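The other protein chains are all here in position, but one chain of the complex has been omitted.
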Amino acid sequence: MSRKRKLMKVYPIEENCISCRYCEVACTMVHSESKDPVKAYKLENLLPRATVEVKEAVSLSLMCRHCKHPFCFDACISGAIMVDENGKVNLDEEKCVGCWNCVLVCPFGAAHPMIREEKRHSFKCDLCGDRGFPACVEACPNRALIYDFER
Amino acid sequence: MLFKKPQVAFYPFMVLRDDYKCVRCKSCVDQCSFDATYYDEDLNMIMNHHENCVNCKRCEAFCPTDAIKVVKNPSTFHPDANWTPEAIRDIHVQMLTGAVILTSTGNDKPIKNYFDHLLLDACQVTNPPIDPLREPMELKTFIGRKTDQLQFDSDGVSIKTTIGKQLELEIPVLFSAMSYGSINLNLQKAMAIACREFGTYWNTGEGGLHKSLREFKDHTIVQVASGRFGVDLEYLETSAAIEIKIGQGAKPGIGGHLPGEKVNEGIAETRMIPVGSDAISPAPHHDIYSIEDLRQLIYALKEATNYEKPVFVKIAAVHNVAAIACGIAHAGADAIAIDGVRGGTGATPKSLRDHVGIPIEMAIAAVDDRLRKEGLRNEVSLIAAGGFRSAVDVLKAIALGADAVYIGTVAKLAAGCTQCQQCHTGRCAWGITTNNPKLAKRLNPDIVAENLYNLLRAWAHDIKELLGAMGINAIESIKGNRLRLRSWGLTEQENKILGVLPAGM
Partner (left out) sequence: MRYVIVGNSAAAVGCITGIRKVDPDGEIVVISYEDRCYSKPMIADVLVDIPEEKLLYRDSSFFEENGVETILGHKAVSINRKNKVVALDSNELVPYDKLLIATGGKPFVPPIEGSDKKGVFTFTELHSAISFKNYLKENGAEEVIVIGSGFIGLEVAYFLREIGVNVRVVELLDRVLARALDRRGSEIVENMLREKGVEFIFNDTVEEIMGDEKVSSVRLKSGSVLRADAVVVAIGVRPNTELAQTAGVEINKGISVSDTMETSVPDIFAAGDCIECTDIVDGQKKPIPLFPLAFEQGFIAGLNMAGKNMEYLGGLVLNSLKFLPVPVLNAGVVEPTDDSCEVFVNDKFEKKGFYRKAIVKNGKLIGFIAIGEIDRTGILTNLIRQKIDVSNVKERLVELDFGLVDLPQWWREEKLKQDKTAYKDWRAF
């Protein structure tokens, strides 16, 4: 059988989500050069990798689920999306050619298109790889995101 | 303002937004529950209906880039000591609606706060202070009927006397009655958890006890009010004590009204009324017109619960509070709760909130005095309520003669409340005084329970420090010990009522 996966990922708890968008802004900020939320949006033209959805009383923050079977990995024509030994799904933005197949197949809508003059690529949650701990989880004021072992 | 009455333009608050710092995350749009903030897609800007802003500061708190400040509208009326903006706006509201002005929370008028005029004593040289971090310090408080004297067995050691059921508090602070309906289940649950962890009690208010909270039975005081909502034998038994509510400091002499549109399934089930029906608590209990009637209810409840539950009676502090309190003691109550003029509420006519009742400090002193004079003080515990802000207020109240203190507003503040006085609208943006599921989920019971626990812990530390400074190692020793209080800036008459000496004497 395959190797045992040991993956921690972010789980949203919709009962606690208050749709405050802290996760979105924290995500954009930590993925910016400037590490400043205003500059991240306004100068670096970044977008969040987490999406807050709201419909009446139901709301939740949604980011890459690092699926056990990632459709995006199947669909990626450039080899930019790879799954590591723990099951973490990585998207190499440099390698990505912007074919949008991942956007088209992700059942969670967690792979997003970046369509700008200067850059065209998909982007998605990287579990804050360099940072060590997901920024969205740290920013959430109502414990609606938890960082936990894969279920 | 187009399509609005001219007076609407004189709104009190404004939302200022630093448009450069705004990243259009739309958090504020979603957080605002008063329709004061919206996003204009064509302009790609966040805009405001300032006239709807209630200064709840939810948007301000949840702006990730600190781009928002809610401020007083700088445009105001001509300065006038009598015709204040509030007075003028109230006229505008009433001339447009023809209705009583409803409001919530506690009295916001500058009624003299006597706690601020009382000072505590400390030990110097001739008697030593105690360091609470090194020596044991006792805050444990028992609420319930005490005995006048102890009888011993022939061995002279074992006590023969038995006393009735007591509530055991680790701190002389309890959470006051806030009903499910006026607040939501999440805050009730948070209080219940905090009480279980810390060792004190919360009060259901008149809205019954939701089944999900029955596990907190041993830390729950169940209320029986004039509407008798949610009262059955199981309810009475799922408790540590029962409280008969006669009145409330924020609205003495009137009843309550939970509008039908707020009565959802959970509330309906808990209150034992149909979904969508108005829950009206009458002004009086229709079976209580005298102390004798009250005694009947007290003993009916005691009988029903096999004399296992202490029975409290809660009244508003009104002019003849001392005489009424004595009556209550005679009627057989185990504790009297008195709610002062600064007491809070989820909904009340503004005129009642601000102008009816007397300050709790006066009420404690008067009731304690009178009970002592009548030889009833041991028969009954005295719980003070209404506007307590800090551990110091609590300690001063105990020194004046209370056994313990009820806090309500403090619990709300610990849950995020910013005192915007909109509880009655059911649109609380902080998810406290609302049962709208979208808003109520903003209050995470686990987080708030931790906050409340921290708060109780902090207050316990505060009280211990103050007691230590006074050289006292048990809260029991300061109870009614007005000699350890001095006043400043009060008249002779006020000092006399409070039973304290002015500073310097």
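Going in written order, the chains are labelled A and B, and every chain counts its residues from 1.
Operating definition for what follows: a contact is a pair of C-beta atoms (placed from the backbone, for glycine too) under 8 Å apart; a residue touches a chain by one contact, two chains touch by 3 or more.
Keep in mind it's a predicted model, so treat the numbers as computed, not measured.
Chemist: Mind giving the shown chains that are in contact with the missing chain?
Modeler: A
Chemist: Considering the whole complex, which of A:A26, A:L46 or A:C106 touches the chain not shown?
Modeler: The missing chain is touched by A:C106.
Chemist: Could you tell me which of A:H31, A:R65 or A:K88 touches the chain that is not displayed?
Modeler: A:R65
Chemist: Considering the entire assembly, which residues of chain A contact the chain that has been omitted?
Modeler: Against the missing chain, chain A presents residues 1-2, 11-12, 14, 51, 53-55, 58-60, 62, 65, 67-71, 74-75, 77-79, 95, 97-113, 115, 150-151.
One rule holds for everything that comes next: only the chains that are shown with their structure count from here on.
Chemist: What residues on chain A touch chain B, complex-wise?
Modeler: It comes out as residues 15-22, 24-26, 28, 37-38, 40-42, 54, 56-57, 59, 141-143.
Chemist: Quick check: in the complex, which residue numbers of chain B touch chain A?
Modeler: Touch residues, chain B against chain A: 20-21, 23-27, 30-31, 62, 64-65, 431, 436-438, 441-442, 444, 446-447.
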